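What you see is the complex with one protein chain gone and the rest in place.
By written order: A and B. Residues from 1 in each chain.
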Amino acid sequence: MKKITNFIIDQKLIIIIIVLIIALSVEDKSFFTVKSLASILEHATIIGIMAAGMTVLLISGSFDLSVGSVMAFTGIITIMLQKPLGLFLSVLIGLIAGTMVGVINGLLVVKGRINAFIATLGTMVIFKGFGLALTGSSPVKGTIAAYQFIGQGQVFGVDITLFYLIAIFIIVWYLLKYTKFGRNDYAIGGNILSARLSGINVNLYTLYYFVFCAFTAAVSGIILSSRVNTGNAVFGDTTNLTVIAAAVLGGTSLFGGKGGVIGTIQGVIILGLIERAMVVFNVDTNYQLLVRGIIILFVVVTDAVTSRRKKLDIEKGVMEKGA
Amino acid sequence: MKKIVIGLLVVAFAFTLLMGGVSCKQTAAEVTTAAEVTTAAAAGMKIGYSMPFIEDSPYCFPFSKALQASVETRGWEMILTDAKGDINTQANQVEDLVAQGLDGLFVMPTDAAGIVSVLEKVHGEYPDLPILISNTLTDPAEIASVKGFAGPNSYLEGKQMGAEYVKYVEKMGYDIINYCHMTGMAGYGAAIDRENGFNDALKEAGAEAKFNMLDLQPGDWSPDKGQTLTENWLTTFGDELQMIYAHNDGMGIGVVNALKAAGVEPGKIVTNGCDGQTQAVQMVKDGWMLFTIFQSPISDAELSMSVMGKIFNGEKVEYFTYLETPTVDASNAAEYLPKAIEIWGAEY
Partner (left out) sequence: MSDADTTIKSTSVKRGFIKFFYSQAMLFILIILFVIMIFVSDNFFTLNNIYNLFRHVAILGVMACGMTLVIIGKGIDLSAAAILGLSAVSFVMIQQYGYAVSVAVAIAVGVVCGFINGYFIGKVKANFIIVTLATGILFTATSLIISEGRNLTARPLLVFSYIGSSSVFGFPVIIIFLIIIMIITGILLQKTIAGRRLYAAGLNDKAALVSGINTSNIIMGTYVLNGLICGIAAVVMTSRIPRIRVGQTAPYLFDVITIVVLGGTALTGGMGGIYKTAIGLAIFGIVNNSMAILSIPYEYQQLIKGIILILAVLYDEFNRRKRLLYQ
């Protein structure tokens, strides 16, 4: 019996996904189609890509509150540069600008020894203000029609954004599993002292992770601003917490050393399914917030309880075996 | 103990899902306001309404309630979404809504410019679906993919308010008036519109030179910011300050509260509101506010519904159907007070 409960709890995310899909399909006959299921992922692209980058950073034991601002900022720079510099250059410079914020974050944390929370809080506010100042507090419109293809194009009948999402997740999965980049990530997050002692350049790699996280936010910024063909400093006001929630929901620990993109994609899918459920079930808007809050609380609490139980079990097992 | 906690949470989780599902099936059991009932030729339609905010907006909340009442009278089915101020969420929700198979779609844009490409995409996929823009104009205002716009015009309201102040300046015979401009939230459409409308009204009346702007700050549509900003302005500008132009009632009420606390006499520093909330109308009546603009969320909701009803009936509609937004000033405040109470409720 215990084995079964443990198994269910381990796989709780997949089970929640299956339950949600079944519920949605029952309520809405047209849900269980390839197009409809694919649209869940398509809509989740922006959050998903940022969540992948955030996962990498979280594993190393830090996090980044400025991703929303980076996303908006990248979009603004790209759109504002379209007229003078053309499509390709504007996208390139936009990406660089957004990724630069990651460099700043990383330097503040690694060299300035500032707590990640404060450092990224500061950059979040700075770059939002910067974005507002550049745009004069009003939206800037895109001027190149072809730009919209990035976020809105269709390839083989599905949104192109689906491919971005899959591509980024495969890349991050590979990085985490098979490269030094990934191994060091877990090492640093697991125990920073041992990581240093084993010769890992903790400072350099932490910087890499901040840069990577900002890079994914910049990519999302390009996709979003292309989808709506607009740049506005208010985009991304609410995204920070959703992104972190998706990663943590997927099992990535906020304290570092644990997690991975497989979990994160599950977290992203669950959040996407919940959003769809709100529409399909026509959930009374009064209760939508409540539902979201309870779901997040539910996952976190079971996670805390089960990880303690697992630890106790392991300890018990060790004692019994007479280690 | 932990097992009980987990158990409770599972129950709560299931319960809220169930409750959410059940509450949608029940029709909104609100008292229907005196809404015009279109002939039942358009009964049984399924519509989707994408809103930028619902909760946490004293405007959008009664708006959504009025929608539900109106839909009930007409015998339509409605799915309501709340984008929580995020354009990406709204884009997703609009796409999700149309995938449900709708007869009509309403969109109240979160971002006036950003929503346009989404609408064009949706129109391309579902060319027969009539789309109506509600309450906030798109940028550009007229686009090919939608059937039209119904609602108040924030830009025109801005002009209305500017005109009122021009009238005031002429009445008082001022050569110049010093004022502070309290905008809504930085970067959001309605605030940008009310700022531009105001400035254009001054230009058109040739009165630009008479208005000297001391400062411009966003009040975030909130009474606490409105009050705090006013206190700061009183400190910085002192007796120089004669007027504060606020973009909505929420902030305007904060302005008046600050003036009251500072012991300024009513009317010495003129200010205004926009929306026509009960307390604002009361303040106009008492002389604290020069005027407010009556923008009934109920009439706004009803207007968009009736325009869509006409579209369903196959009638031709104008692109722009503007909601009447009368100015409430000292002369008619008394008659608008009961109307305001009806919509916004009496104050606690």
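Simple rule for what comes next: a contact is a pair of C-beta atoms (placed from the backbone, for glycine too) under 8 Å apart; a residue touches a chain by one contact, two chains touch by 3 or more.
Note that the coordinates shown come from a computational prediction; the quantities given were computed from them, not determined experimentally.
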As a test of the contact rule: which chains in view would the missing one touch?
A, B
Among A:Ala23, A:Leu37, A:Leu87 or A:Leu121, which one is in touch with the chain left out?
A:Leu121
For the chain not shown, which residue from B:Ala207, B:Ile253, B:Val284 or B:Ile298 touches it across the whole complex?
B:Ile253
Which of these, A:Val19, A:Leu89, A:Ala133 or A:Val155, touches the one chain of the complex that we don't see?
A:Ala133
The one residue from B:Pro223, B:Gly276 or B:Gly309 touching the chain left out of view is B:Pro223
Touching residues on subunit B - with respect to the absent chain
2, 5, 54-58, 60-62, 186, 214-218, 220-225, 227-229, 231-232, 235-236, 250, 253-254, 257, 261, 277, 279, 344-345, 347-348
Taking the full complex into account, what residues of subunit A touch the chain not shown?
108, 112-115, 117-119, 121-130, 132-133, 136-137, 241, 244-245, 248, 253-255, 286-287, 289-290, 292-294, 296-297, 300-301, 303-305, 308
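What we mean here is this: only the chains that are shown with their structure count from here on.
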What is the distance in Å between the mean C-alpha positions of subunit A and subunit B?
33
Subunit B residues touching subunit A in their complex are 2, 5-6, 9-10, 12-13, 16-17, 19-21, 23-24, 54-55, 64, 79-82, 84-89, 91-93, 95-97, 99-101, 111-118, 121, 139, 185-188, 192, 218
In the complex, go through subunit A and note every residue touching subunit B.
23, 27-28, 30, 36, 39, 43, 46, 132, 135, 137-139, 141, 148, 152, 224, 227-230, 232-235, 237-239, 275-291, 294-295, 297-298, 301-302, 305
